[in-house]
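Note that this complex is displayed minus one protein chain, with the remaining chains in position.
Here is chain A:
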Amino acid sequence: MTERYDIAVVGAGPAGLAAALAAATHGARVALIDAQAHAGGQVWRKDVAHGWPRRAQAAITQALHHPHVTWLAQTQVVHADPHSLLLESAVGAQRIDYAALVLANGARELLLPFPGWTLPGVTGAGALQALAKQGWPLQGRRVVIAGSGPLLLAAAATARRHGAHVLGIYEQADAANVQRFARSLWRWPQKAMQAALLRGQLAGIPYRCGSVVRTAHGDSALRAVTVESARGSERLDCDQLAVGYGLVPNTELAQSLGCRLRQQGVHASVEVDAMQRSSVAHIYAAGEQCGIGGRDSAWLEGSIAGHAAAGAPAAASLLRQQRHARAFAQALETHFALQPRVRTLAQPDTLICRCEDISLQALDGYSDARSAKLATRCGMGACQGRICGAALAELGRFPRSGTRPPLFPARLASLGDNLSDNHRESSV
């Protein structure tokens, strides 16, 4: 049977949790959907060994136990129509109907190709943090953290807490920019506090600005990295490299629903107004997919979207706080802008599309994603271009092509019964 909800919220990170709570306070029947087993999203991911941070725990308990909220964990949205979603979980496929939809499906890391990046042992920076929180063994392992942005510090702190020996943090932005960023933090006291806390947790770990990992070495797994900085080139033996160059909004779901996107540099985010309304009626968006702003703006935008979706205007104070939190996004973008050399790391034989093993040189001569895909299969694999598409856009090759259904590789059973025929009920 198709369940009906007043409001469906996709994503249970800070934005989605806040949206569900705000909407539920107005009496709306809310479905809160997340592909992960636990609520919390990226920043509030449950740590198997250490639990949730206190604030996260409170927000999660409140949202999931609210009598008007139905929590659908380990449930992925694989297709969306106006007023209905196709969901897939371990027990099968299910369709739900909604009157209003809040998209709060966050962002992923920008992972850029360089020689050796396909070796086991090389992950994203936030990725290592996510893996560690779910039990990935780091005790006594030598870890190099690299890439860009404050996420590197959070990743290093998590790795250390899980027993890793963090050899160093290598930030591509130069020291002047990082210092300017640090000096601007007083405007966001919460962030300044977080930063101070992290500094304490990271005592003794070298933090080098203006440096990049050029190469990861190893045969079947990572053994060492070559780091390039103002001090020259340096080879470090290590067991794990965590490298991420910032975040890119997950816009696929919004795009498939026809929501207008806003181009920010080479990546896009979902366009919203002050009430978090997208360009499509009854569809709201909040959090990282509206532009990378961090936890606080995600939470505030989620609240605004939840109130608006339930037909109640958000308080002016909420809107004011959100504008202030968003200014932080701008500071991040300015001070951690990628240096040109990051875009020159990939060599002609470096694999760009990891699903289909396609090198950079195999893509020479193509100026759009569609023709490259048809000729080389680049972007045809399971990730559907989420990794290589963002990378190619960043390298200045071509932007990612539009999404095609389903949003994630879905089981044929889910699609056969649901995608082609909206009126039949799912039988899996």
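The working rule: contacts are C-beta pairs under 8 Å (C-beta built on N, C-alpha and C of every residue); 3 or more make two chains touch, one makes a residue touch a chain; residues count from 1.
Keep in mind that, in the parts below, contacts and distances are computed from a predicted model.
Enquirer: Determine which name in "ABC transporter permease subunit", "Formate dehydrogenase subunit gamma", "Sporulation initiation inhibitor Soj" or "(2Fe-2S)-binding protein" the UniProt entry assigns to the undisplayed chain of the complex.
Expert: In UniProt, the chain excluded from the picture bears the name "(2Fe-2S)-binding protein".
Enquirer: In the whole complex, not just what's shown, which of A:36, A:177, A:256 or A:278 touches the removed chain?
Expert: Here the residue in touch with the unshown chain is A:36.
Enquirer: Given the contact definition stated above, which residue among A:175, A:221 or A:315 touches the chain not shown here?
Expert: Selected residue, touching the omitted chain: A:221.
Enquirer: Please pick, from A:102, A:131, A:216 or A:352, the residue that touches the omitted chain in the full complex.
Expert: A:131
Enquirer: Could you list which residues of chain A touch the chain missing from the display?
Expert: Against the left-out chain, chain A lists 35-37, 42, 46, 48-51, 74, 108-109, 111, 118-124, 126-131, 134-137, 220-221, 250, 351, 354-357, 381-383, 386-387, 409.
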